[in-house]
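Read the structure below first, then the notes.
With one protein chain withheld, the remaining protein chains of the complex are depicted in position.
Chain naming follows the written order as A and B, and within any one chain the residues start at number 1.
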Amino acid sequence: MTALVEAEGLATGYPGREVGRDIDLAVAAGEVLCLLGPNGSGKTTLFRTLLGLLPAHGGIVQLGGDPLDRLSRGEIGRRAAYVPQAHAPVFPFTAHEVVLMGRTARLGPFAQPGRADHAAAGEALDSVGLADRAGSPYTDLSGGQRQLVLVARALAQEAPLLVMDEPTASLDFGNQALVLSEIRRLADRGLGIVLSTHDPDHAFAVGDRVALLQDGRIREIGPPGTVLTDASLSAVYGVEVRVETLGSGRRVCVPSLARPQSAGAGSA
Amino acid sequence: MGRRAGTLSRPAFASPGAATVLALLLAVAIPVAVLIGPYPMTLGQVLGVVADRLTGTPAGGDTVDTVVFAIRLPRIGAALLVGGALAAAGTCYQTLFRNPLVSPDILGVSAGAGLGAVLGIFLSLPVAAIQGMAFAGGLACVALVAGVAAAVRGRDPVLVLVLAGVVVGALAGAATSLLKVLADPYDQLPAITFWLLGSLAAIRTDDLTPALPAVVLGLLPLVLLRWRINVLALGDDEARALGVEVRRLRAGVILCATLITASVVAIAGVVGWVGLVIPHVARMLVGPGFGRLLPVAVLLGALYMLVVDTLARTVGSTEVPLGILTAAIGAPFFLWLLARGRRSWS
Partner (left out) sequence: MARPILLFLALLLMAVPAAARTVIDSAGRRVEVPDTVTRVFAAGPPASVLVYVLKPDALLGWPRALRKEERAYVAEPYRDLPETGRLTGRGGDANLELVLKLKPDLIVDFGSVRDTYISLADRVQQQTGIPYLLFDGRFENTAASLRAMGAALGVAERGETLARDVEATFADLDRALTEVPETQRPRVYLARGPDGLETGLKGSINTEIIERAGGRNVADSGDGRRGLVQASIEQVIVADPDTIVTWDRNFYRAVRSDPLWAGIAAVKRGRVYLSPTAPFGWIDRPPSLNRMMGLKWLAGLFYPDRFPADLRAATEDFYRLYYHVDLSGPDLDRLIEWADGRAP
């Protein structure tokens, strides 16, 4: 089956500055790939490159089997949907209007959203549980609700792949859980999802596979249980981490709060 | 669970009839404006000449006919055109630059048009040539800004555009000031000053003949592309990810907005505040959705300009320049808007 998105030998970066290299990854339908890495490891740059928002420094990106540079923006929009971090908006669009914008890739250049588009937007909002806030200005919603609205927008786009940039950043504990369970449900419905996070617990919670990034390169890629070990996490984050398995089978990562071990020092 | 939320939900503060109400107000305001003016005429006379025109009876040099059809109606038409065009341009730019404090002059079109007109006055050219130079100056200035922005490939194309606009606008302003210094103070300088303040006192039908099609030509793509322009309000990255060719669309919007602004500045001079304040008020009425916002802004701008111009030609014994009145009315209103402390930039 064709991967929804595939990168081969990808090098990313900005004009004059390389950020990532030798990146190989692929996401299939129904699969959740987590990109895990500390701040500055190049996650956002990679996402922008995957979506064609940033030109690649080298290597190939393919969306649904076709090279990225041969696809029009509209075509890209039909194959991949971007969920950025929820931000403060400039204009007070309603939740429904925001979600409706997700239909753009499916509209011609001079077309206006029709009844079907409004219906799709309504359903998308409904599926994230925010149907009752459809008429509220985006600015009146909480951080978690805004993030869910952006997820709904991506759903309205009806693209098979979702690219989510730190969807749980700046959300409180409860909202994080909300968004994560939504992600799991979407994958179960058959969407392919690649998301970035800096919290290894989230990777354990929703990830089918994890790519561990360090200094712009993928250090390791595979199932979370294999990739996320005490050693690899400690090396990437620079603090001692222990992976614990709970009674329910869920794994959590526990960082040690002592100062990092330096050679010859006494144990914590 | 499965409640169909597919109903066309509207923002809580929208009024679907805003455009209709404005259109009705205009329909009332226009005939009232026709009846207002220094030349004394009765309602009967006005109706008489209108009937004559409709039935094809030759006017026969009747002054009332001249005043109504050759002076007041073109002037009213120009006021509607100028107000609507500036409001449309302001709305576009505020969406494009994601900033509600932006006016149509941000890319320097008024500065360039002013320079062109001042140069025309300085060279003692006839009125049509002065207007032509104003139009060309406005277009040239924005072309220069776009060229500079394209050459300087910065990280943030919007910021580069704005900065280039500031710089080129400043250059045009400097050149205009230089011409003011060189101009004959007893002859050209007063004409320059009046032109730069904006006025519809000299409008005639011939002015509308090129301006109207130019404005329509510029507005049409904006109306057709209104959904995509709406999406631009999300920011470059998100808009691109949603399938919009941002660079091309932005270039198109700038071209259209510049065309309509340059056309009306050429015939009316520099009129400020309309492009800045009217989109705000329109947003307060119908929300930021560009598709609804644009027609409401255009109608509101047309109505505003009609009222202001009618004041300009009646409030004193001589003409009050438009630029003064729009600022005198617009600035306090803007302060009032700020004082009301809207949470978000509506």
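Here is the rule we go by: a residue touches a chain if its C-beta (ideal position, glycine included) is under 8 Å from a C-beta of that chain, and two chains touch if they have at least 3 such contacts.
None of the values given here were measured: they were computed from a predicted structure.
**Student:** Where does the absent chain make contact, in terms of the chains shown?
**Tutor:** The omitted chain makes contact with B across the full complex.
**Student:** Could you tell which one of B:130, B:144, B:242 or B:264 touches the chain left off the display?
**Tutor:** That would be B:130, which touches the missing chain.
**Student:** To test your reading of the contact rule: which positions on subunit B touch the chain that is missing from view?
**Tutor:** Residues touching the hidden chain, for subunit B, are 37-40, 61, 63, 66-67, 70-72, 75, 121, 124-127, 130, 180-181, 184-187, 189-191, 194, 199, 201-202, 204, 313, 316-319, 321.
What we mean here is this: only the chains that are shown with their structure count from here on.
**Student:** Any idea how many Å lie between the Cα centroids of subunit A and subunit B?
**Tutor:** Those two chain centres are 43 Å apart.
**Student:** Taking the touch rule as given, give the residues of subunit A at its contact with subunit B in the complex, in rising order.
**Tutor:** Against subunit B, subunit A makes touches at 14-15, 48, 51-53, 72-74, 76-78, 80-82, 84, 89-94, 96-97, 101-102, 104-105, 107, 109-113, 118-123, 125-126, 131, 134-137, 139, 157.
**Student:** Taking the touch rule as given, give the residues of subunit B at its contact with subunit A in the complex, in rising order.
**Tutor:** Answer in residue numbers: 2-12, 95, 98-100, 153, 155, 224-228, 230-231, 233-234, 237-238, 240-245, 283, 287-289, 291, 343-346.
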